[in-house]
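With one protein chain held back, the other chains of the complex are shown just where they sit.
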Amino acid sequence: MSNDTADIQVTKTKARMARERKRAMVAYSFIAPNFLGFAIFTLGPIILAFVMAFTEWDGSNPMKFVGIKNFTELFKNDRFTASLENTLKYSLFTVPLTLVCALALAILLNQKIKGRTFFRTVTFFPYVASLVAVAAVWNMLFTPGKGGLMNQLLMNVFHVAPLKWAASPNTVMLTIILFSIWKNMGYYMVIYLAGLQGISEDLYEAASLDGANSWQKFLYVTLPQLKPTTFFVSVMLTISCFKIYDIVYMLAGGSNGVVNKSAIVLVFYIYEEAFRNWKLGSASAAALILFAIVLVITLIQFRGEKNYAND
Amino acid sequence: MSSKTVNRRISKTVIYILLFVLSVIMLVPFVWMVTASLKLNKDIFIIPYTWFGFEPRWQNYIDIWTKIPLAKYAANTVKLTIIVTILQILTSSFAAYAFAKLNFRGRNILFLAYIATIAVPWQVYMVPQFIFMRKLGLADTHLAIIILQAFSAFGVFLMRQFYEGIPDSLCEAARIDGMSEYRIYAKIMLPLSKPALSTLVIFTFVNTWNDFLGPLIYLTTDSKKTLQIGIKMFISQYSAEYGLIMAASVLSLIPVLVVFMALQKYFVAGITTGAVKG
Partner (left out) sequence: MKKRLLSTLIATTMIAASLSACAGSAAPAAEAPAAEAPAAEAPAEEAKTSEEAPAEEAPAEEAAGDEAVTLKWALWDKDATVYYQPLIDGYTAAHPNVTIEMVDLGSTDYQTVLGTQLSGSDASFDVVTIKDVPGLVTLANKGVLEPLDELIAKDGIDLSVYSGITDQIKVNDTLYELPFRRDIWVLYYNKDVFDKAGVEYPTNDMTWEEYDEIARKLTDTTPGAEVYGAHYHTWRSTVQLLGVLDGKHSIIDGSYDFTKPYYDMVLAQQADGVCMDYATLKTQGLHYSAAFYQGNIGMMNMGSWFIPTLIEKVKDGEAAAAANWGIVKYPHAEGVEPGSTLATITALAIPTSAPNKDAAWDFVKFVSGSEGADIMAGTGNTPAMSSEAINSKIAEMDGFPTDANSKDALTAANAYLEMPANEKSSEIETVLNEQHDAIMNEISTVDEGIAAMNEGVSAILGQ
């Protein structure tokens, strides 16, 4: 924005305007290949989905415009409000915790250590391994009975009563949060690892000359330099947390795939509305609410990034 | 000096212990997959789980090829994954350059719109998108999957964030030298962004490789189906052959790991150092 204002103050000669136009054309030419494909096949249907939020539609019969009825109905539905609450709760814990774990891992695995390739691959593993396998191992550790490893630990080391983990409404979200951090931190570690490569050695050298210790180097060189990466990671993490679905299905769904109010999340609710009840309008309305929340959070994060850029 | 070496040695030891514990935690699912892939279905979900000392059932690794046309499915998946990854890399890095290094009207809004759409769950626009694709005659084609996967906003976002970290002065210098934007992109930015490109390749590869719902909805002809659909075929209405599922999953994991290990070597520092000096 600041560039635009500055431009206005300068008297624009014709030559300059032509040059600007040319520059814009160049910029658009860069964006066009991706954007056209994106706009036609993804953005179009998304905009349509937002229109659908104000209609009743089952995918076959003609659409019926119903105004904001879908939204008012949603907030009357306690399954929806439970899903909204659970999603918020889940994201609030998962986003910061995963981010910190991923960054710590990346810094650890960015050092010159033997077997680095092996360790990096291993960390990425739970993300790519079959969800069935990951969930099975998890369920073994977190079995609700007394046989599970975690419950053994709780009873014998901490001397507290065993928990029912995913089987109890009080601990099911905790179980899902822990699981999701474990499964996904390797993914975000990879992004941080790539980001760390962009930091110039010179900056560290300069900091060393100023007598900075490792912690200070981390605070005053690594963290600020990683800001674009952190922006990316936090936005993607927020989005993926708000879109969590398969983990909940796996851990709390059971054989009939029904998730209780204690664990239902937004996208699960959306899926139910869309494909069990074929209420596409109501599903879209729920998605629009999800979209609005994520947009607000992203805007705040975007501001944060811009502030840094202007520093 | 010597106390420093001792310190360093202690911290190294601590790091290795940490890494060891970590690897064990991270590797358990893989060990589970491998052991489960060598068991009879009925023995897999039994607690306590037998990790070793059972008779391996190699037959599972033979059955997966005969019970479903796994080779055909794998070939389809390879084809789709390679095409999608190439397209994604080209178009995303291209667009990201404009978002990061060029000033133009609507840049921020367009960019935010890109990011925000990632937040919309696919389940919501899947049906209109499918009807639309079918109108274009793209139902039951590989092209549909390619189109859906190749133009994602994710890649643009990732690349743009990496380019943001490269100093603007570098581009300015090149512009003064009379280089066109296309040449700056090709000669300066692309070579500099190997870590980010590697990341994008890894992620796109993994996503396309493991994509299930997209191919499931779009691909109905047997000969066009993909690996992940094939693996799910072992779960039928009345039984689930988890031994076979795990055998196929272990095999399908190999390419992913190879790609990861091959590309993670580009996660090495020193690139920007050279750039700043230049």
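Order of writing sets the chain letters: A and B. Residues in each chain are counted from 1.
Convention: a contact is a pair of C-beta atoms (placed from the backbone, for glycine too) under 8 Å apart; a residue touches a chain by one contact, two chains touch by 3 or more.
In this text the structure is predicted, and so the values were computed from the model without any measurement.
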Full-complex contact with the absent chain, from A:71, A:93 or A:275: A:275
Contacting the left-out chain in the complete assembly, out of B:40, B:174 or B:190: B:40
Sites on chain B contacted by the missing partner chain, in the whole complex: 40-47, 67-68, 105-106, 109-110, 113, 126-132, 134-139, 213, 216-217, 220-222, 229, 232-233, 235-240
Absent chain, residues of chain A that touch it: 4, 35-36, 39-41, 43-45, 47-48, 51, 57-63, 79, 135-136, 139, 142-145, 164-169, 251, 254-256, 258, 260-261, 272, 275-278
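Basically, only the chains that are shown with their structure count from here on.
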Gap in Å, rounded to a whole number, between the CA centres of chain B and chain A: 16
In the complex, chain B residues that touch chain A: 12, 15-16, 18-19, 22-23, 25-30, 32-33, 36, 44-45, 47-49, 90-92, 94-95, 97-99, 102-105, 107-108, 110, 112-121, 123-129, 131-133, 147-148, 150-158, 161-162, 164-166, 181-182, 185, 195-196, 198-199, 202-203, 206, 210, 242, 245-246, 249, 253, 256-257, 260-261, 264-265, 267-273, 276
Of all residues in chain A, those that touch chain B in their complex: 1, 3-4, 23-24, 26-28, 30-31, 33-38, 41-46, 48-49, 52, 59, 105, 108, 110-111, 113, 115, 117-130, 132-134, 136-137, 140, 143, 147, 182, 186-187, 190-191, 193-202, 225, 228-229, 231-232, 235-236, 239, 242-243, 245, 266-267, 270-271, 274-275, 280, 283-284, 287, 290-291, 294-295, 298-299, 302, 309
